[in-house]
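As you look at this complex, bear in mind that one protein chain is not there, while each of the others sits in place.
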Amino acid sequence: MLENYFPVLIFILVGAVVGALPLILGWVVSPSRPDSEKLSPYECGFEAFEDARMKFDVRYYLIAILFILFDLEIAFLFPWATIFKEIVSTDTIKWFGFAEMMVFIAILVVGFVYAWVKGALDWE
Amino acid sequence: MAALHEFLTSLFGAATPTIWIVLQIVAIVLPLMAVVAYLTYAERKIIGFMQVRIGPDRVGYWGLLQPIADALKLLVKEIIIPTGADKALFLLAPILSIVPALAAWAVIPFSDTLILADVNAGLLYAMAVSSLGVYGIILAGWASNSKYAFLGSMRSAAQLISYEVAMGMALITVLMVSNSLNLADIVRAQGEGIFASHGVSFFSWNWLPLLPMFVVYLVSGVAETNRAPFDMAEGESEIVAGFHVEYSGMAFAIFFLAEYANMILVSALTATLFLGGWLSPVSFLPDGLFWLLAKISALLFFFLWIRATFPRYRYDQVMRLGWKVFIPLCLVWIVVVGCWMMSPWNIWK
C-alpha cells in the first residue's frame, strides 16, 4: 500500500520545486531598485495610516467553526458512503445500516436548522 | 519504453524507480504548464469573440505567442516586497498555493492503466490536498500588510471553506453509487449500467442520476477557484485585486499559475467523477486518454463561457448560495440516493 503513496510524496516535492524555481529565477533575472514609495503598501494613493492587520468581523470566525463541524460530519459520512453498496446488498444489515445514517443525518439537520433559524448563516 | 527503462537503470542503478517516477511527474506537470499558458490565451480569445472583439493578435501568428511574451514580461519584472510585510511568509504564500494545485494531479486516472499513484483513498486525498489551497491565500493577504490584500484574503478564505462543505457533500453521493474511493474504480463503475449495456454509456455516467450534485459540484468548483462570477475576492472595482494586490513579477505569476492549474484540476475531477473520465460516450468508439482531455476542454470552455456571461455575485449572495441552497440540496440528495438504492428500483447493483 505504501509504495502507492511514494509517487504522491515525490509529487509534493516536485510541486514545491515548481513553485520555488520561478521565484528564484525571477529574483535573479529581474531588477531590484526599491524606493520607499514603491515599497509602500497600496492604498489608492493615500499614505497607509494604520496597521493593515485589523480585527475583522466575528462572522468569519463563526463560518470557520461551522465549516469544521460540517467537515467532520463529511469525514464520518465518507466511510459509510464507501461501503453503502455492500450494506444495501447484505440483507442482514441492510435496514440497520441505512437507518443509522439517517439518524446521523437527522441530528445533523437539527443543527443545521438551528443555525439557519438563529441567523448564523445570514451574511446581511 | 522498456529500452528507456533499461537505459535509466544503467545510468542511475538503484535510484531508477525514483527517477522513473520523477520523469512521469514531469510528463504530467510540463503539459499542464503548457495548458495553463494557452488557457490564458484561449480565455482572452474566446471572451474576445463572445464580446465581438478579436482578442490578442499582435504577438506571433493569431497572437499565439502571447502567453510566452506574458511569461517573459513577468519574469523580468521586479519582485516587490512591501514594507511591513513578513518577508518569509510573503514568499512562501505563492508556493503554498501552487503545491496543492499540482499535488492533487498524482491521483487523477488518465486512462485505464495510465495513473501515477493508484491509491485506495484517491478521492479523499484529492479533497484533502485541495483543501490546503486556502493557506496560500490567507498567508498572502496577511503577509502583505495591506488592507486590500487582507480583506480580499479573508473574503476568499471564507468563500473557499463554505463551498468546500458543499463539494464534500456532493462527493458523498458519488461514493454511495461507486463503492470505492479510488478514482479509477469510480470511473469504471460509471461504465456499467442499463444504458451502458445498450451501447450509450454516456447516459450511465454519474451526471444523469446525480444531476443536482453534478451542478452543485461544478458551480462549487467555480467558486473554489475564485473564478467569475464568484471572484469577489479579487473584485477589481471594490478591493482592486484581492489577496495578491501586493504581488508582482514571478511571485504574481505563481498565483496566476495556481489559479489556472486549479481550474484545470477541478475540470479533471468533474470529468472523472461525473462525466466518465476516459470512457467513451458510445460503445463503437474506443475509450482512452483522448476522451478525458476532450471532457476537460469542454469544462474549461464552460468556465470561460460563464465568465463572459454572468455579472459578479454580491458577497452575501455567494454565502447564501453556498450555505442555504447547496448544503440543504446536498443533504436532501444524499437521503434521496440512499432511499433510491434501498428501493427495488436501485440501478447501481
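Read from first to last, the chains carry the letters A and B; within each, the first residue is number 1.
Here is the rule we use: a residue touches a chain if its C-beta (ideal position, glycine included) is under 8 Å from a C-beta of that chain, and two chains touch if they have at least 3 such contacts.
Here, contacts and distances are computed from a predicted model.
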Subject >> Undepicted complex member, UniProt protein name, chosen from "Enoyl-CoA hydratase/isomerase family protein", "Iron(III) transport system substrate-binding protein", "ABC-2 family transporter protein" or "NADH-quinone oxidoreductase subunit J" >> reply: "NADH-quinone oxidoreductase subunit J"
**OP:** Have a look at B:21, B:79 or B:121 and name the one touching the chain we're not showing.
**Re:** B:121
Subject >> Touching residues (missing chain, whole complex) on chain A >> reply: 1-2, 5, 9, 53-58, 60-62, 64-69, 71-73, 75-76, 78-80, 82-83, 86-87, 93, 97, 100-101, 103-104, 107-108, 110-112, 114-115, 118-120, 124
Subject >> Sites on chain B contacted by the missing partner chain, in the whole complex >> reply: 86, 89, 119-121, 124-125, 127-129, 131-132, 134-135, 138-139, 142, 157, 161, 164, 180-182
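Just so it is clear, only the chains that are shown with their structure count from here on.
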Original post:
Distance-wise, how many Å sit between the C-alpha centres of chain A and chain B, to the nearest whole number?
Top reply: 14
**OP:** Give every residue of chain A touching chain B within the complex, in rising order.
**Re:** 1, 4-8, 10-12, 14-16, 18-20, 22-23, 25-27, 29-34, 36, 38-43, 48, 51-54, 56, 60, 63-64, 67, 70-71, 74, 77-78, 81-86, 88-89, 94-95, 98, 101-102, 105, 108-109, 112, 116, 121-124
Original post:
What does chain B use to touch chain A in their complex?
Top reply: 18, 21-22, 24-26, 29, 33, 74-84, 91, 94-96, 98-103, 105-107, 116-120, 124-125, 142, 144-150, 154, 157-158, 161-162, 164-165, 168-169, 172-173, 175-181, 240, 245-246, 249-251, 253-254, 257, 315-316, 319-320, 323-324, 327-328, 331, 334-335, 338, 341-342, 346, 348-349
